[in-house]
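All protein chains but one are shown in place.
Now for subunit A:
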């Protein structure tokens, strides 16, 4: 600001960003009482207003220090500042008012002041001031425009503006991965990385599921303790991985069409805090999964035991869903592959009858394990009689034989 500018006006405008204050401690220098300086330096420390009685040698003070620089500001934090207009003359100044705007790349926001909207008279050495809060919702360059209007000595309205420019940065990097399970559950892995310049505490990370899913957080152990322990403190560049299980709601899981269309998973809601509780909150956009391509026919195994005994036959169910637009006429084939550890028991080339679109069908199967170890269940095929096309289903599930 050009000093001449200030002189021209009857009032001066000052703006200070109010980040959280800091806790300050004195320079801790101590001696034994039998050292040359005796207790003199210890007494300095003890008499220092910033030291904590009986904990003088620990730099965790109680003395608040006002912010001494603008600092960084991140998306999702609240921008607060103190705006102050001071009468610099020896006479009262009439009709003083402040207006503050925040310009971002995309919009211009009028910052509502708590009071002082109507012009006031400022007596000698009086100030007109206000604290402005604004939750930052845009990235990039922001310009705070403060405009002060007052009645000049010539009884005309005079005004001047001041501009304060700052950059809003991205605080977190969120990477997501989806796994579509056989059971139609969807697992979401969300990696939250701290890309600010200081440590942050993740106070809350939650997934708000969409209408199509129920969500279960897998980040707590039985008694509600976080798997990350007491503290979810992230140093710069560190990240934390959260896991969620999403189960399609009942009306959706029944209908394979709806299931295939259920792309919206939900939104991650993250609340973090940094220096002395400075708070930020971000919500991701709607997270979308890649839905699995079910093709014409979807075949899954159910009621499959995880562990079976060797040379003892075991039963399980095979679910066949018609995901196509037409009625299917199918034949079930059971092939015994050469080096498979399982032998099929039962009838192959069984006709399954017509299956309407969207309908499902359960068949019981029996297999005999002949080798121990982890066995893949392979060799199930379906023959579509209309298209004369064979669908092979190999390695869909495994079972442990012992």
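The rule is simple: contacts are C-beta pairs under 8 Å (C-beta built on N, C-alpha and C of every residue); 3 or more make two chains touch, one makes a residue touch a chain; residues count from 1.
Note that contacts and distances are computed from a predicted model.
> Of the candidate names "Gamma-tubulin complex component", "Trafficking protein particle complex subunit 12 isoform X1", "ADP-ribosylation factor-like protein 3" or "Ras-related protein RABB1c", which one corresponds to the UniProt protein name of the undepicted chain?
"Trafficking protein particle complex subunit 12 isoform X1"
> Which listed residue, A:45, A:75, A:304 or A:382, touches the chain dropped from view?
In the full complex, the listed residue that touches the missing chain is A:45.
> Looking beyond the chains shown, say which of A:273, A:319 or A:333 touches the absent one.
A:273
> Could you tell me which of A:12, A:259 or A:355 touches the chain that is not displayed?
A:12
> For subunit A, which residues reach the chain that was dropped from this view?
6, 12, 14, 16, 18, 20-21, 23-25, 27-50, 52-66, 68, 82, 84, 86, 88, 114, 125, 127, 129-131, 198-201, 203, 230-231, 233, 235, 272-279
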